[in-house]
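Would you mind keeping the following structure in view while I ask a few things?
Left out: one protein chain. Kept in place: all the others.
Chains here go by letter, A and B, matching the order in which they are written, and residues are numbered from 1 within each.
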Amino acid sequence: MSASASQFKRDAVRLTADLRHRSLIQTALGNYEVKRDEKKALFQDYDGARQLAAEIKWEAINRLDRHLDQFVRGLEARGTKVHWATTARQACDIIVGIARSKSARSIVKSKAMTAEEIHLNRALEQAGFEVVESDLGEFIVQLRDEPPYHIVFPAMHLTRGEIQRTFKDKLHDAPSDNPEALTLVARRVLRQKYIHADIGLTGANFAVAETGMISVTENEGNARLTAALPKTMITLLGIEKIVPRLDDLALLLPMLATVGAGQLISGYNTLYGGPRQPGETDGPEEFHVVLLDNNRTALLANAEQRDALHCIRCGSCLNVCPIYRHVGGHTYATTYPGPIGGVITPNLRGLQDWKHLSYSSSLCGACTEACPVKIDLAHHLLQNRRNASRRKPSWWQKIAFKLFAPVANGRIPWMLVTKGGRFGQRFHGLIRGTPIDPAYCWTRTRDVPRIAKQSFKEWWRETRK
Amino acid sequence: MNEREQILARIREALTVPAPVPGSQDGRARRDGLPTSADQRRVLPAVGDSFDARASLFAKNAADLRAQFKLLANSSDLAAELKRLAAAEQWDRVASHRGALTDPACAALGLPVLLTDEPYDKTDLERCPAGLSACDALVAQTGSVLVTSRGAGGRALSVLPPHHVVLARRDQLVADLPEAFALLRSKYGADYPSMISFITGPSRTGDIERILVLGAHGPRQLTILCY
Partner (left out) sequence: MTITLYIPCFIDLIYPQVGIAMVRILEKLGHRVECPESPACCGQPAFNTGYWDESRATAVKVLQQLKDAEVVVIASGSCGAMIKVFYPDLFAGTPQEGLARQVSAKCFEFSQFLVDKLGVTDLGARFPHKVTYHDGCHSLREMHIHAAPRQLMARVHGLELVEMKQTVCCGFGGTFSAKFPMISTAMGEVKCELALETGAEYIVSSDSSCLMHIQGLIDRRRQPLKTIHLAEILAPA
């Protein structure tokens, strides 16, 4: 078992027993479900919408070279500087390089999971730049030196009391634990950051090929401010964010909001197509777009799982996943948790090191059902398991499964199992539920059923003679 | 080969193996080409055909989002409403831009105006209690206000001051997002503004215990005055 797999299990043991955590997450996600279902019901044909969305992303990804090319040409035609990065390291270097060339001191940042993926904040801080997260949830976890808990709701796991304590410790300003009062504190602090920051750093939800624009979705307005006030704007995005046309957003933006947050549409959906243009009086003088590969092309080459790149990062698979609800976002210990994380992380970061994320699923399929772009998530988890076992089989499991066929399929061996099981069960009680019980993983928390006095096949043989 | 060439080469190589369209039969797309606006309209939330139906839907959505929407009879009623707001909130100045709707509005207010369609100081804008802007459209389906950096006084005017007031004409009310995008295409063609934004309600967050708080960073109040 890899180190991350053992840590995953340790964290899972701790969190599944934490009833306070369980209740907090159940409540948060229960509220989300009600709103989500209300908004879904407004669609005339929500399933039809999923199919259209799937087709849009299929076109985007399966003709990615053409669309990326058009996207970049559109951006460059209006003065945007476009950079390409194969690795996380290269992307960090490019952005640090831009910051240095601008003699920047402070950087204000809006939410970008891709930036988490490449550990951009750490690279910038090590290079001497102040980086301030402006999204309230990200701001809070940044103060606490924690990674985000959820890709859409970074501070889902915290209570107001915990947030108040954090503000008190780090900002020396926390008059009460009232959410409105706390938000006002953050607003005050961050307003000055927007105005005085040298660089605004954003992510992007979509990249429109047709018009050469990035699209940023948010509710707080912090990305709008990040893209309006600083003199230099940098946007980091994965190459898979492409959508072919502006019109495609008419479908994708409402779907993202509906399943992502139970809203008809998010508060601010903004398209940026360049730096300040002639005749415009504000906005950045320089606009840089950094395109990141970081093994996305490897996933692209895996045609069976290529649709995982269709992901619009809505978080709905996390929200419905019972495993996510019980172990929480931090247990995954990687940027993308939940089912989508279980699918892409072994592809992007290493199959053997991360296959445990594909194994820690009951394969219930709620994720596949929830995905607005119809990614075949649960089946991809199965495929990851198959690929991992093929490349590096576990010798004892291979032997056990090899022996399974003749035992489960042979009349005499199965009869021995049946009779042996009945016999053994009489003594099982002595060790049941103790660490020397071979069925301990079951009996620690559950009783075992009794083996029937007469099996079905025994009955069948007897009554059909 | 530079990074760009290498990445594009890897993409082209990867795409030599086809992948089936999710949810379709036989691995083929159900249609030729991408979904049309008509396809989108068949699945998205319905919008009525008449102005009244659309205005009513916009009003409902605005109310759900805690935005103030007022449908007024004429431009002088609009000016009166603005003056009432200014007095109630004790504005000592406003930020705005030049335009057919904003010029008479600012004149009616009679307050010092910071114009953001001329070079301006960010810290001056930060001190303005309200930003008055025009818009490119009101979208009934979602209750959204469509603004651009060209038609609404730049990028910051509609997001930095704590109260954003939008001035709109009735004929700017469009049905849905497909119509809004069609409008953008026909109005700006090959020369889009550098920023295009759909604003839907005041700034909001649910990041603390999922409790809704308005005015996280952007405006705490959004008022839409339409005549």
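List of remarks:
What we mean here is this: a residue touches a chain if its C-beta (ideal position, glycine included) is under 8 Å from a C-beta of that chain, and two chains touch if they have at least 3 such contacts.
In this text the structure is predicted, and so the values were computed from the model without any measurement.
Within the entire complex, contacts from the absent chain reach the displayed chains A.
Across A:Arg73, A:Arg100, A:Arg188 or A:Lys398, the residue that sits in touch with the chain not pictured is A:Lys398. Against the chain not shown here, subunit A presents residues 9, 12-13, 16-17, 22, 26, 322-323, 326-327, 359-366, 368-369, 378, 382, 384-390, 393, 397-398, 401-402, 404-405, 408-411, 414, 417-418, 421, 441-442, 444-452, 454-461.
Heads up, the rule we're going with is that only the chains that are shown with their structure count from here on.
Averaged C-alpha coordinates put the centre of subunit A at 28 Å from the centre of subunit B.
Interface residues of subunit B, counted against subunit A in their complex, comprise 2-4, 6-8, 10-15, 17-19, 21-24, 29-31, 34-35, 37, 39-40, 42-46, 61, 116-120, 122-123, 126, 142-144, 149-150, 154-156, 158-160, 176-178, 180-182, 184-185, 192-211, 213, 215-219. By the touch criterion stated above, subunit A contacts subunit B in their complex at residues 28, 31-32, 42-46, 48-52, 54-56, 58-59, 62-65, 68-69, 72, 78, 83-86, 90, 134-137, 140, 153-156, 158-160, 163, 179-180, 182-184, 186-187, 190-191, 194-195, 211, 213, 219-222, 224-225, 227-229, 239, 244-251, 253-254, 261, 264-277, 279-283, 287, 291, 293, 297, 300-301, 303-304, 306-307, 310, 373-376.
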